[in-house]
Structure formats: C-alpha cells, structure tokens
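Missing here is one protein chain; the remaining ones are kept as they sit in the complex.
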Amino acid sequence: MKIVMAIIKPFKLEEVRDALTTIGVHGLTVTEVKGYGRQKGHTEIYRGAEYAVSFLPKLKIEVAINSDLVPQVIDAISEAAKTGQIGDGKIFVSSIEQAVRIRTGERDQDAL
Amino acid sequence: MKIVMAIIKPFKLEEVRDALTTIGVHGLTVTEVKGYGRQKGHTEIYRGAEYAVSFLPKLKIEVAINSDLVPQVIDAISEAAKTGQIGDGKIFVSSIEQAVRIRTGERDQDAL
Amino acid sequence: MKIVMAIIKPFKLEEVRDALTTIGVHGLTVTEVKGYGRQKGHTEIYRGAEYAVSFLPKLKIEVAINSDLVPQVIDAISEAAKTGQIGDGKIFVSSIEQAVRIRTGERDQDAL
Amino acid sequence: MKLRSMLSLGLAGLGTALTSVAVLAADAPAAPVPNKGDTAWMLISTVLVLLMTIPGLALFYGGLVRTKNMLSVLSQVFAIVALVAILWVVFGYSLAFTPSAIGDYVGGLDKLFLKGVTVDSVVATFSNGVVIPELVYVVFQMTFACITPALIVGAFAERIRFSAVLVFVTLWVTFIYFPIAHMVWYWAGPDAIADAAKLLAAATDDAAKAAAQTKLDAVMADAGLAFQWGALDFAGGTVVHINAGIAGLVGAIMIGKRVGYGRELMAPHSLTMTMVGASLLWVGWFGFNAGSNLEAGGGAVLAMVNTFVATAAATLSWLFTEWMAKGKPTLLGMVSGAVAGLVAVTPASGFAGPMGAIVLGLLVSPVCYFFVSTVKNTLKYDDSLDVFGVHCVGGIIGALATGILVNPALGGVGIADYAMKPGELSVADYDMATVMLAQLKAVALTLVWSGVGSAILYKITDMLVGLRVSPEAEREGLDITEHDERAYNY
Amino acid sequence: MKLRSMLSLGLAGLGTALTSVAVLAADAPAAPVPNKGDTAWMLISTVLVLLMTIPGLALFYGGLVRTKNMLSVLSQVFAIVALVAILWVVFGYSLAFTPSAIGDYVGGLDKLFLKGVTVDSVVATFSNGVVIPELVYVVFQMTFACITPALIVGAFAERIRFSAVLVFVTLWVTFIYFPIAHMVWYWAGPDAIADAAKLLAAATDDAAKAAAQTKLDAVMADAGLAFQWGALDFAGGTVVHINAGIAGLVGAIMIGKRVGYGRELMAPHSLTMTMVGASLLWVGWFGFNAGSNLEAGGGAVLAMVNTFVATAAATLSWLFTEWMAKGKPTLLGMVSGAVAGLVAVTPASGFAGPMGAIVLGLLVSPVCYFFVSTVKNTLKYDDSLDVFGVHCVGGIIGALATGILVNPALGGVGIADYAMKPGELSVADYDMATVMLAQLKAVALTLVWSGVGSAILYKITDMLVGLRVSPEAEREGLDITEHDERAYNY
Partner (left out) sequence: MKLRSMLSLGLAGLGTALTSVAVLAADAPAAPVPNKGDTAWMLISTVLVLLMTIPGLALFYGGLVRTKNMLSVLSQVFAIVALVAILWVVFGYSLAFTPSAIGDYVGGLDKLFLKGVTVDSVVATFSNGVVIPELVYVVFQMTFACITPALIVGAFAERIRFSAVLVFVTLWVTFIYFPIAHMVWYWAGPDAIADAAKLLAAATDDAAKAAAQTKLDAVMADAGLAFQWGALDFAGGTVVHINAGIAGLVGAIMIGKRVGYGRELMAPHSLTMTMVGASLLWVGWFGFNAGSNLEAGGGAVLAMVNTFVATAAATLSWLFTEWMAKGKPTLLGMVSGAVAGLVAVTPASGFAGPMGAIVLGLLVSPVCYFFVSTVKNTLKYDDSLDVFGVHCVGGIIGALATGILVNPALGGVGIADYAMKPGELSVADYDMATVMLAQLKAVALTLVWSGVGSAILYKITDMLVGLRVSPEAEREGLDITEHDERAYNY
C-alpha cells in the first residue's frame, strides 16, 4: 500500500476530489498547510510597516491506496490540480506497511 | 521505528491519548484535518441555497514508536477511537529511518 | 529521496526556514499542530473551573530532499530550532519513493 | 407603570395626615402632556435594552459555548426577541399592564392588539403630574419581555431543540412573565392616588369620608399582588433575573447534563465575543435601569451612577476573589462579576445611594462565585452558562439588599408615599422589618411561581416537540444539526 | 425637511376651509426655538444611523463574504462613510435641501460649504411651530447619504476594485442620491404653508385672494418633484433602499459574476459577524426611522414601535418560510428577514399603525425570500449579498404598502394637510387611488433614475479606473491584492 501526499492550491480541492472519485478512490484526508517554495509570496502593510509574507496557503491531501493505483492517482491529481502557474504544488509517494479501519478492525487493503 | 498515523473523530482525542499513555507512549502530535470517505457529510443552507458539505472534521494523530510497539499501539487506538459508527477513521503504519530529539540531539530510540 | 518531518516550537519557524535556505533547501510545507510530550502544558480557568491543557501549539515542517542532504538538513533544523528547553521537538526521517511537480510533471529529483 | 412603590403600611396614619391638606379636587387641572426630554430618554433607553439583548446577550452567551453551538445560541436569542415582541403587542402588554383580571395575578384583555393605545395616550410615571406617551412605555417594557426569556436559554445551551425554545418561550411568557410583571409592577400611578387622597382630605362629612376612603382603597388595590405588598423592584430583580434564573435551573435539571459534561474540556470558544457581549450588556443596562425611572430626571441619573459603580465594584470583587482562590485574575471572572453586579443593582438602582451600590457590588460577586464554582459542582447540575448562579442568586441578593439600601440613613432615597401629601413626593418612614418582609415575599413568590410553573411548561414542551436533541446531534453540534449552518468558515 | 407629506390634492377644498380661519398673519409670532428634548433625540438618532453603518452594515456584509475578502468589504463601507460625509457638507446638503434649481429635480448651490448654516439656524419639522437646529438636520441627513451608497457595494462584493468604489460613489451621490433626496424629501415646511394659507384666509378682496393663492401655490411648489406628487416616504424607502437596490442590481449585472460562482461553495465566513451586524442594523434603525420624525414626540414613538414589530414579524416569517421550504430554521434566514422587515417598514414607519406594520413585516419576507432564492438563480445574476432582493424588493413592497397602511381606517395616521387649518395638524381624506398613484410614480421615478443613471456611471467608472479586479486577484482575495492586509492572523 502507498500513501500519496499532494500539496495543492486551495481552490483546486473540489476538482482533485472529483478526479479521484472518478478513478474509484473514495477516501482522503485534507490538511490546511502553508507552503514555501518558488512561488512569490505577498507584502502586507500594517501602519506603514511592510512585511514580506513568504508562506502561502496550500492544502495537503493524503490518500492511502493500493500500490497498483499509484500511477492513476498521480495522473488524476496532477491533471486536476494543474494551472500551469508557479506554485501548483507537489506529489510525494511513500509506503505504508499496515492499514486498519477502526470501525471494523479490517486490515490493509480492506481497510482502505 | 515506525510512525503510526491515525485519523479519528475529534471527540475521541482524550480517550486515545489516555489509552496510549496506559501502554507507555507519552508523546504524540495532533493535526486538525478534514476527512472524506463513506461517512455522509451534511447540508448547509445559506439564504435558501443548499450546499452539500462532504468534508468532515477529523483529527490526525501521529505517534513515532519503536517497531515492537506497533500491535499494542494499533490496539490501543482502535479500541479507544471506536464508536462502531461509520467514519471512525483509519490507522496507517509506515517506517521511519531516523529520529532526533532537537533539545538534546539524542537519536532514534532515545529520541522518542 | 527522503522526507524530513520536524516538530518545532512555533516562534522558531523563521530561523529554521533561514537555516534551510542557507543549505540550499528552498521548499517546505508547514502545518499547525498540537503536541503532547514531556513538556508540561498549562492550566486554563473558566469561571472557577480549572482545566489542564496538555496539548501545546507546535509547527510541523515537512521537507522533501535528496537522500544525501539528510545529515545537513537534520543539523540545520536542530541548530535553528534548539532552545535547550524541554519541548524543542523532534525530527523524523522517512523515505519517499516518487515525487512529482504538478506544474511541469517533472519527476523525483527534478521535482524537489 | 413600575415601582417606587409605596408600602401599603405607609397608609396607616393617612386619615389624619390628609385632613390638613388643601382641597384641590374640584378644579380639574389640565391633563399633563409628555416632556420631550423624557420621551427622548425613554426612546433611547428602549434602544439600549435591545442592544443589551442583540447583540449583547447573544454574544455574551455565544462566546461561552463551543464553536459548534455558536449559531444555535445566537439563533435562539434572536428568535426570542422577534417572537416575544409580537406576543407582547398582541396580548402581553394587556396581560401585564391593565387592571387585574384574575385575583391580583394578571391583567385583563382590554388592550389586546394594543386596542385603544394611540399616539396620544399617555401613562403615569413615578412623579405626580408627569406622563410619557403610552406607546413608548409599551415598547420599553417590550424589550424587558424580550430579554427575560432569552436569559433562560443559557441554562440549557448546547442541547436544546430550537423548536422547543420557541414553544417553551411562548408558554413561559404567557404564564410566567406577563403575570409576574403584572404582580410586581402594575399599579394605578401617582396621580390616581393623589386624586383619591385629595378627595378623602376634602371630604367633610362621615359618609363622604367613607366613600372617599373606599375610593382610595380601591385605587391602592388597583395594583399587582407584590406591589400591594410593598415589594420594591426598580428595574427587574425579581421580574427579570430571579424569574429567569430559577426557570433556567429547573430547565437545566429537567433537560439533563450535556454529553461529556465534567469529562471533556468545554472551554468558551471565544472570550472575545463574551467580552464584547458583557460590555454591551453594561452599556445597554443603563437603558434598563436608568430608563426604568421613566423620566430624564434625578432618579434616572442616580440609577445610572448606581449601575455604574455597583458593576465596577462587582467586577473587581470577582477578579480578586478568583485571583485569591485560583491564583490568576481572569477576564471571564471580571465579566461574570460585571454581570453579577448589574443583576444585583437592578432592583436597587433607583433606591440605593452610590456608596450602598458599591457595597452591594462588592458583596454579590463572591456569593455568585461560590455558586458557580462550588455549589454547581457539588450538586452536579449542568447550568451551562450559570444562569442560576449569576442571575437568580445575584437577583435574590439584589432584591434583599434593596430593602436595606433604600433606607435614607444608608444613603438611599427612601420609600415614596404618594398619599401622605397628595401631589407631592413624600418619603415614608423606613421600617426594615416591613420592607424586608415584602422583599422576601416577592422573592419567594417569584421562585415558586416561576420554578413550579416552568417545570410544568418544560413537561408540556417535551410532550409537544421534545426538549432535547439526540446525543449524536449534540456531538456534532446544534449549528449543523438544527440549523444546517456553521458560524465560521475561515 | 422630510415627509408627512401632503397630497397636492388635499388642497382642493382649501378655499372654502380657509375662510373660517381666524386671521393671525398680522402679528408675527416670535420665531420658534428648538426644544432641547428634540435636539437630544436628533443628536442620538444621528449617532444611531452611524452605528448602523459602521460597524453595523460593514459587519453584516463582511460576515457574508469569504475570509479573503473581509477587509475589502469593511474598507469600502468605511471609506464611503468618510468620503460622502465630506461631499455632503461641501455640496450634497445644498443640492438636496435648498430650493429646486433645475426643474424640480435638484437643489441649488446656495449652501455650498454649509454657507450660512450657523449654530443658530433652524429648520422646520413636520409640526407647525416646531424647529430643530439646522446643523443637526445637516448631520442627521448626512448619515443617510453615507449609508445609501454603502448598501450598494454588497451587490458586487468580492470582485470590485477599491478605486472604482471611490469614483463610482462620488459620481453616484452627486447625480443620483442628492437629486432623489431632493425630489422626495425637500419641501418648504409646515409653517411656510400655514403662513401662506393664513394670508389667503385673511385676504378680503379678490386681488388679495389671487395674490395670496399665487403665494400659497408657490409655497406648495417649493418642493421636490415626488413630494409635489404627494408621494410618502417617511424614512427612505425610495430614497435609500429602492435607490441603492436597483443601483446594486445594475452593478452586479454589468460587473459580472464572481469567478467560481455557482460552482464553488461561497459560504459566509462568519455568520457571527453577520448576526452582530444585523443586530446593530436593527438597533441603529430606530435612529433612522424614529429619528426621521425630527421630534421626540408621539410620531417618533410610533415609528419606533412600528419598526420594532415589523422587523420582528419579518424575522419570524422568513424563519418559517425557509423552515417549510428547506426543512431547517436558519439564523441567516432570520437576520435576512429582519433586514427585509426594516427595509419595508422604513417608508411606512411614521404612517402605519402597529398592526399594519406587523402585516407588512409578515408579507415582505416571503417575497424577498422568493427573490433571493428563486428569481436570482433563475435569472442567473450574481448579486453577491442580495442588495436587490432585499433592499429594492423590500423597499418597493414598503413603498406601496405605505400608501395602504397610512389609511386611518387601517390604523394609520392619515396624510397630513397643513393648509386645511393653518397652524394645526389636520388629516386629509384618504383616497387610495390618489395615494397609490403617487407611490407608484415615486417608485418608478427612482427605479428609472437610479437604474439608468447608475448604468451610465458604472460605464464612466470603468473607463476611468476599471471596475473589476483580475481573475487571479479575485482568486487570491481582495484583501491581499487590493489592500495588502489580511483580516485575521490567528
């Protein structure tokens, strides 16, 4: 099993969710995060003092899936989250060794 | 070493923390997340317009532990977080290769 | 490729970011989390009722890097985030198997 | 027509006193017209009491609940204001402020739908020859009727059904609030008494005297039950705070504790909002208390000063009590103290002197603190926002203290006797036992009427629509489950 | 000098009526001086209308947008208040409240920079012989000029440039608001009419009669266009709400829909703030409506009662309408209903009776609900905060209902006729067709003047500075892109 973690632009969430649903992935977890990267931040001005704010709001999506689904999931997310503008985000894939569904105690594949 | 990540219902946090403490796990990190899965979301109505909200508030718990503790930790979390109702959440286990305690520089097992 | 996850004290963010920039790491993702560990929490009092609050605000930093950078990154974070006081936090390192830059579709090393 | 009551006792030596009074009854003086300064003050006082309620009380309460129930509290308060405003003009004003129809318990139906109340009708104040437009009295009193049931909902916040609130409040104002307002505040007014007393003084033969005495007795008896007892309640210690406080306690007990109560942290979701609410309560309460003088004169000014300093004193005494007991000075403590002070000074505000008001403020906070921190935990009822501990307890302290602080020897203004020198304001002799007995009786009346009555009405409401939401709904929060809305989408 | 208008028709039987009036014209009575109760009431009413706007309206609107646009809304409202206040004293007051200079459409330039307005100048009210300081009238009316354009910005919130708001509002108040205020509210005042009418009554020979009649006609014609038609608008149903509402609709259409409109969830970021704003609107609206009486008398009291109960009724009727339609009682529904009620009762507040006001409140909400939920979705315009659906629609309902509810037979106060018995307030016979025609004409005038005029002004603004931000800026939010600030840094 793998866990795919994607950092995306906030307003792309619905599209990514839909894309994943289309390929049969029906569970995911979303976290509000702040990202730092190449994308330029913005300036904030408070009483004449300027602050450069370099952390930008992003969403982190985590999806646990069967290993064979990885390419499809990557494609689905990439396509849905892409604007072509700097700051579109990243996808990282790692392994998970066990999975459990708390409600039923089901394990691994059945738990996803 | 492993890192156990559990998605649970928010009001179960105290019980899960207690269960982990009982088996000797004294450190953990919690994140507020939104989950999408089988559990039905809710409707929101604003001036007569209905919106289906499918993301539900959940907590993500991350616990780094020695590998031998994994079964115990899974059991402890599962039991404490279970209501038997849909949406109770998941547990995922992955490996970590190194751990460092920033304050002391201790490594790996000593760092947990 | 590795992903380094560090739990740090919130006011150390700027210093950690600077330290990472110094060693050439220009991307990272930050999440607000609550930590439970040895560091004592605080008490809150509401209308004469005392509550012990054991979860403390922390920041979680995630940095995806090439494997060879791991020691440097650990050192950079450790130094920058250290106050020497209990609760300085932890660093955990795991593997990632794939990385994708959504904007360009670049993979792995190029995606970081 | 509220207070500045006259102890019925005060009439004892009347027969003699009156004989020396010049006879004036014959030449009917021109009907008094409202002074625009008074009207302006009553208009703005009305606005201030609405401000106390929305957004004041709504925020004070709302800030104290968890995020997931914020809107439910705001909704309940807002809906109550709207609902009771309509009930008030339809039948509430008539039940409260027309002559007693059933015993001395409740008024009649003469002014249903404000029948006969025009732009030109006037009502009496506490001063002879001073009147205000009746409609401003209607709308000023309306705001009192609106806020009182809104106070109650704090006691069972975070678990009540919205429909239950609507049903219960409709029943409660009808059977509890309107009657108690009538019993404590309804009277014929000073000019009616003066006229009757002058007639008596002018009566020359025994037959005329007897007739005039009968007439005077009738005027004196044209008042609510507690008013006739001589109970003093300047701005609503019994009618508003004890009344709502005991109804809240009964509700909290009957509805039961919140899921997780005592185990989970139920920290206020926004003390910022609570502080804003408390501040607006303080600000608006000047309309409540000083407005209850019904005139922009010295009495209103005194009520404002008393309200200010009693609240300040109670703020400080809660602050220091908690600081000593728990080691930290808290904002929630200060604002709780402020509200306790406001509650306690409410019945006393037009009767006490400023130093008396300060003493009252200093005393009320430690007692309320003891109730909300110790008594509640010992008796294990879940009065979510301490409606009983602050409003009922504070109201009782205020009601009793009023009986003491009204004493001119303690800087109070004394108890008006409108019959002694008809047409002039005289102060009756102060007799502590008499006054305190009247105060105690009024407190007991309110506790019993509202306590027992509310219990019955909760039962009826439960049968009609169900009082409480399901445990799952409570977990998820009433905002989503009852209203399909969320307070914040940051 | 606002309303309590007199239908020009009411003058029909004048000739005869006047002959029986005692001649008083010769001995010039002492010029009336302001009553301090009136002055106090107008001062506080002014404060209340500012409170409605900031923070009231700003929070009501701000809570409804997404977090990223919160400050942009607050900034627009705040800036508009400051900008229009200056424009008002520089030329707005003169354009609105000096004798007509161009047709009966707009006043002249005599009082530019408040020339000639001193601490001692006074203006007429709706009562003979009652005046208030002119400066308090200036500042009271200023708050109306400030809030009206601020209402508009809700229609295109979340996508307008800040500079466009400043330019558009400057143009809009100049060419739309000041003229319409003049047309609807400017008149010579009751004493001018009474004086002319008395002269006429005193005229003995035909020449004098003709001269006096000419004089009276001139006084009657010294009024704005709609005022001369006899249109009734107590506190701004046409001038404020229809006027702003139609301008908002035109703007929403011309500027276009928000990016993502209809697809993305655009949930209010803080219904808490919206509730606070709505409550302050309710609270402050008493200054708006009851203050429009210009005196602290029975008329102000009536306006306050009407405002209270109409709002309460509209709150409940929106609540139940939505509850039935969607299955849940919502807070946003209640506060939307409250605002709809406030809007609808605005033109009627000094004319209707309380029961009429309740009926009006009950009716307005379902209609507005239909507009914001069904009509808007069907016609697919993006009126972000329902300025049209609530203010324009509610204002039209109120304007028309005013024509009906003013009927004394329905509990209304009737239409004042200042010429019938000069110096006394008489009520003209009620003729529904006449009144309704005047109301309809005033509504149509406002819709056309403001609708067409605004379209032109949006176009000009677009050419000057551009109306809309870029789609990227809209995605990121106006707070950062237009103001370099964020509303919250928790």
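Each chain carries a letter (A, B, C, D and E) given by its place in the written order, and its residues are counted from 1.
Note that in this section a contact is a pair of C-beta atoms (placed from the backbone, for glycine too) under 8 Å apart; a residue touches a chain by one contact, two chains touch by 3 or more.
Just so you know, these numbers come straight off a predicted model, no measurement behind them.
J.: Missing chain touches which shown chains?
T.: Among the chains that are shown, those touched by the missing chain are A, C, D, E.
J.: Give the residue, chosen from D:Val90, D:Ala267 or D:Val427, that touches the chain omitted from the document.
T.: Of the listed residues, the one touching the omitted chain is D:Ala267.
J.: Among D:Val184, D:Ile255, D:Ile358 or D:Val393, single out the residue that touches the unshown chain.
T.: That would be D:Ile358, which touches the missing chain.
J.: Looking at D:Ile80, D:Ala252 or D:Ala296, which residue reaches the missing chain?
T.: For the chain that is not drawn, the touching residue is D:Ala296.
J.: From the list E:Leu59, E:Leu200, E:Leu294 or E:Leu467, pick the residue that touches the absent chain.
T.: The one listed residue touching the chain not shown is E:Leu59.
J.: Write the list of chain E residues that the hidden chain touches.
T.: Considering the whole complex, chain E reaches the absent chain at 34-41, 43-44, 46-47, 50-51, 54-55, 58-59, 62, 70-71, 74-75, 78-79, 81-83, 85-86, 89, 113-114, 119-120, 133, 135-136, 138-139, 142, 162-163, 273, 482-490.
J.: Over the whole complex, note the residues of chain D touching the chain we left out.
T.: 35-38, 40-41, 44, 48, 66-67, 267-272, 275-276, 279-280, 282-283, 286-287, 290, 295-302, 304-305, 308-309, 311-313, 315-316, 319, 326-332, 334-335, 338, 354-355, 358, 413, 488, 490
J.: Contact with the hidden chain only, please: which chain A residues?
T.: Chain A touches the chain not shown through residues 44-51, 53.
By definition in this document, only the chains that are shown with their structure count from here on.
J.: Along the graph of touching chains, what's the shortest path length in steps from chain C to chain E?
T.: Minimum number of steps from chain C to chain E: 2.
J.: Go through the assembly and pull out the chains touching chain A as well as chain B.
T.: Under the touch definition, chain A and chain B have C, E as mutual neighbours.
J.: Where is the C-beta contact count highest, in terms of which two chains?
T.: Here the largest contact count links D-E.
J.: For the homomeric pair chain D and chain E, should the interface be classed as same or different, according to whether the shared residue numbers exceed half of all numbers used?
T.: different
J.: State, to the nearest whole Å, the distance from the C-alpha centre of chain B to the C-alpha centre of chain E.
T.: Taking the mean C-alpha position of each chain, the two centres sit 56 Å apart.
J.: For chain B, which residues are shared contacts with two or more other chains?
T.: Each of 31, 44-46, 50, 94-95 in chain B touches at least two other chains.
J.: Two or more other chains in contact with one residue: find those residues in chain D.
T.: Within chain D, residues 484-486 contact more than one other chain.
J.: Can you give me every chain pair that touches, using the contact definition above?
T.: Touch list across chains, by label: A-B, A-C, A-E, B-C, B-D, B-E, C-D, D-E.
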